[in-house]
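Here it is, the structure, as structure tokens.
Of the protein chains in this complex, one is absent; all others appear in place.
== chain A ==
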Amino acid sequence: MQHYSGFGLLKHSLSHHENWQRIWRNPTPKKKYDVIIVGGGGHGLATAYYLAKQFGVTNVAVIEKGYLGGGNTARNTTIVRSNYLWDEAAHLYEHSMKLWEGLSQDLNYNVMFSQRGCLNLGHTLQDMRDIERRVNANRLNGIDGEVLDAQQVKEIVPILDCSSDRRYPVMGASWQPRAGVARHDAVAWGFARGADAHGVDLIQQTEVVDFIIEDGTVVGVKTDRYGEIKADRVGCVVAGNSSVLAAKAGFELPLESHPLQALVSEPIKPILDTVVMSNHVHGYASQSDKGDLVIGAGIDGYTGYGQRGSYGTIEHTLQAIVEMFPIFSRVRMNRQWGGIVDTCPDACPIVSETPVKNLFFNCGWGTGGFKATPGSGNVFAASLAKGEMHELAKPFSMFRYHNGALVDEHGAAGVAH
């Protein structure tokens, strides 16, 4: 793998940047792998990277039906934070946050991780009580957090309308300074490049159409382009399409796939240097380095796989944004899109064994999977390498819906799911 550095940039400028190496190969798959990962999004690629780098399992293939990082990795609003209420979730997301903090160096690839802080606004007394409880829980778990009043919020974001006569006045917020944003595509590309350098085969434009299951044990997958490929273990990281693949393996998941929309405005001058989220009026916004406002909100109420959503939902989102930032009322929106998020009943992911031996699922991240990309990949890789679930993943077993040990993060995580 070509090492990236300032010196390298200078050297390649002398040849007009025409001699850069391709950053990953396009191999033909082998007949058999130790581990096959289905789904080449951020989480899948991170899993492959950590499997090869940290756990020494290099005979790995990632099979992706489209192109790498082309699903929800390319469609999210890039927010990274770890201020979750419950211990189980907080530990998992904080594990991820710690990996984010060294990720660009680790990957030798600039993922543009910017710890610009994240505000979760409170608009009612109950909001503020929930915020205090969550911040206290965070601090007990070693996660940074502060409770701010409206005046302090106004100092951080002067353009936020904090006047008390609004329909939904800003009463305060929780503030996580280490939170921020990262460049979503770079995360997928950085993990892909790192995985490829450690010998992982990235197989694109190939759909896994079925599993090969013998005596309740998975022994490989069937693909549309290369037929059968054998594997000792299979990890499925296919977000919105998890239920479809689980059905092929003969079991159901407690997931429902919903469209989640996001939109970006035309680029404007720097005005918002942090992430602002509101659970109550339900919208969130940050400004990208290019200058466009990146805006997101809630899922559409119905299930769907169409990668588009309803106008009513966008209208709702923009009402919330304009309520919070009257200054944005005349900013024009440039693009709008939808992704398919796999939501769980308790708004926490499933990182789990399944009724089929050697088949593992990593799914159900719902509306907030991007922030977990490195952590999710890391614990899933550890689980796939050893054949048993990593300590941090154990509370997120799919069997928790049978024994009742749910991790209910609905609304507790600072944003409605």
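Following the convention adopted for this analysis, a contact is a pair of C-beta atoms (placed from the backbone, for glycine too) under 8 Å apart; a residue touches a chain by one contact, two chains touch by 3 or more; residues count from 1.
Keep in mind that, in the parts below, contacts and distances are computed from a predicted model.
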(Q) Not counting the visible chains, the remaining one has a UniProt entry; which protein name from "ABC transporter ATP-binding protein", "Sodium:proton antiporter", "Methylcobamide--CoM methyltransferase" or "Sarcosine oxidase subunit delta" does it give? (A) "Sarcosine oxidase subunit delta"
Q. For the full complex, which residue in A:Asn59, A:Thr303 or A:Gln319 touches the chain that was left out?
A. A:Thr303
Q. Touching the left-out chain: which of A:Thr47, A:Ser243 or A:Asn362?
A. A:Ser243
Q) Among A:Gly8, A:Pro27, A:Gly250 or A:Pro345, which one is in touch with the chain left out? A) A:Pro345
Q. What is the set of chain A residues that contact the non-displayed chain in the whole complex?
A. 241, 243-244, 247, 252-257, 301-306, 310-312, 345, 401-404
